[in-house]
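Of the protein chains in this complex, one is absent; all others appear in place.
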Amino acid sequence: MDVFEPVAGVESAFRPWLPSSSLIARDEARRYSVAEGAAAVRECFRHLQGSEWFERVAAFEAPVSRLGRPDLRVTDLAPAVEALASAAGDSCDSVVLHRSLSRLRYILDRCDEEARTVQEHSFPIRSANDISLARECALRLARQDGFSLMNATYVATVVSELGRNILHYAGEGNVRISAILKDDGVTCDAIRVTAEDHGPGIPNLEVILSGSYRSKTGMGLGLLGSKRLLDEFQVKTSPGGTTVTGLKYAPGH
Amino acid sequence: MAHNKSVEELEHELEVSRKEFDEFMMEATLSVAEFFDVLKRLTQGDFEVRAKENSSQELFANFGKVINETIVKLAFETRQLEEARSRSEVHARDLEATLRKVRAQQDAIAQLSTPIIQVWDRILCLPIVGIVDSKRAGEMMDTLLNRIIETDCRFVIVDITGVDVFDTQTADHFVKMIRAASLLGVQCMITGIKPQIAQTMTTIGVNLGGIVTLRNLEAGLLAAIKGLGYRVAKDA
Partner (left out) sequence: MRRELTESEGEAWRIPIIRLRDVLIVSIQGSLQDTQAQRLHEDILAQIGATNASGVVLDISAVPIMDSYIARILNNIARNAKLMGSRAVVVGMQPAIAITLVTMGLEFEDLETALNLERAIEQLGSDHGRL
């Protein structure tokens, strides 16, 4: 998404970077989506790549490379902007660069967190009823977000499996379902399921996930099964608790 | 020499200076006010606006000229930008239309290559030709299961006579599809396993446990029809 376009050849003492689709505009009232902010940072980084500050900028490529992630938050933008600022340095005598950085900071301030990840639903899991509620909501939400019945069923089944594991092994915990939105702030890009608990942890995680472990009580089945149903899957476990995060891509991801 | 001038002359000179100064200040105030107005109009998008270049004071006349030159330059650059942008927009739209067409064609091809045919009352046949990718396999599975329910199907014959390449992934898709259909309560069978496919299956270690395999589509159809309770006889 093209937010910025440096206009070559026009030196003007009173003009910042022009938004590509409009003239100098009064935009105090406007709020930017996190995606727009990321696009602006990327554009500035791209512009700097051809400049004499490139070596300094290259060292900070890491924070900028994280800008492509689907779960980007406003807090991720700040390190990237600061990295660019420090790359430019105080000895930078390019008025244009300084102006672009101050504009970036301005956008950063006006980035609307809500515009990025909306519809986050949290379900405390303390009983079998809670699992039923969570999975029914998961099914409904996935359908609302344009998922096919099959994929929505996958999401709901994962919620059920992870919720059940929480109940059986940790006693209680929480399942969060969030819809991650695309750049337009409206279409769903993916659904993320996060199951957290403060239980005893999963001691033989690698064995379970490799598929060779066959548990009588079946916790392994639920976890491995969930992994097979999802597009991205991550487990963090320790004796202090477990967090399982999974992502199911929406059609058109 | 100043000190030779009379007081009247000095007063007169002072008066003239003051008048000149007043005129300058007046012109300054007016010009600056006008320049502010021009800039405001400019920020609102008016590129036609121009500042006065004929001020009585040379400083402000020049200032006006510079402002106007800048405006012209700005207008030009902005127009170039707009034109380039609308050109690339048209281009992008054309590309998108072509892309959509190509995707639709690809979908049509995919659908043609894996039809689900009802060959008999309650018998469905799936002739597989070529390679099946994951996305297609998923759609096929969904369509097949729904067709099974729609047609009150009892037997599904998956014919792989047209399959030349059989890797782990393809095998995986087939086994999943057949297991899913079995879960719904129909009898599945695979027909047309070529010798090299049979070898590949054994090598890979495909577990077809429980799935009936028959030589060819004809054999499969015969078995299914008999399975429905018909007796097949030929007129002499």
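Letters A and B mark the chains as written, and numbering starts fresh at 1 in each.
Convention: a residue touches a chain if its C-beta (ideal position, glycine included) is under 8 Å from a C-beta of that chain, and two chains touch if they have at least 3 such contacts.
As the structure is a computational prediction, the values presented were derived from the model and not from experiment.
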| item | value |
| --- | --- |
| Option touching the unshown chain, where B:Val38, B:Cys125 or B:Ile148 are the choices | B:Ile148 |
| Residue of B:Val49, B:Leu184 or B:Ile204 touching the missing chain in the full complex | B:Leu184 |
| Contact residue for the chain not shown (choose from A:Ala39, A:Val81 or A:Ala156) | A:Ala156 |
| Contact footprint on chain A, counting only the chain that is left out | 128-129, 132-133, 135-136, 139, 149-150, 152-154, 156-157, 160-161, 164, 211, 218, 221-222, 224-226, 228-229 |
| Residues from chain B at the interface with the omitted partner, ascending | 138, 141-142, 145-146, 148-149, 152-154, 176, 179-187, 189, 212, 223-224, 227 |
